[in-house]
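Here you go, one structure.
Missing here: one protein chain of the complex. Every other protein chain is in place.
Then we have chain A:
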Amino acid sequence: MAKAAALRKPKKKVNPLDKDGITYIDYKDTALLRKFISDRGKIRARRVTGVTSQQQRQIARAVKNAREMALLPYTATAR
């Protein structure tokens, strides 16, 4: 059982940005950025989001810019 789980190939993630053809991540687009933050307001890891490392950096910067302008929360109390 444990061996079978170790051998299981991880499912290949589709890149959500390439799928929608997004090339520029705008800090004003909060609807898009909200997909990349948890309900606590934290930026999701790349292994979760499935984007490239360059895109992840752009997302991180956009989220931080959006936070400065109070478009996104720094923290949110989960429910």
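Criterion: contacts are C-beta pairs under 8 Å (C-beta built on N, C-alpha and C of every residue); 3 or more make two chains touch, one makes a residue touch a chain; residues count from 1.
Basically, contacts and distances are computed from a predicted model.
K.L.:
According to its UniProt entry, is the unseen chain "Small ribosomal subunit protein bS6", "Electron transfer flavoprotein beta subunit/FixA family protein", "Glutamyl-tRNA(Gln) amidotransferase subunit A" or "NADH-quinone oxidoreductase subunit J"?
P.N.:
The correct option from "Small ribosomal subunit protein bS6", "Electron transfer flavoprotein beta subunit/FixA family protein", "Glutamyl-tRNA(Gln) amidotransferase subunit A" or "NADH-quinone oxidoreductase subunit J" is "Small ribosomal subunit protein bS6", the UniProt name of the unshown chain.
K.L.:
Touching residues of chain A against the unshown chain: what are they?
P.N.:
24-28, 58, 61, 65, 67-74, 76
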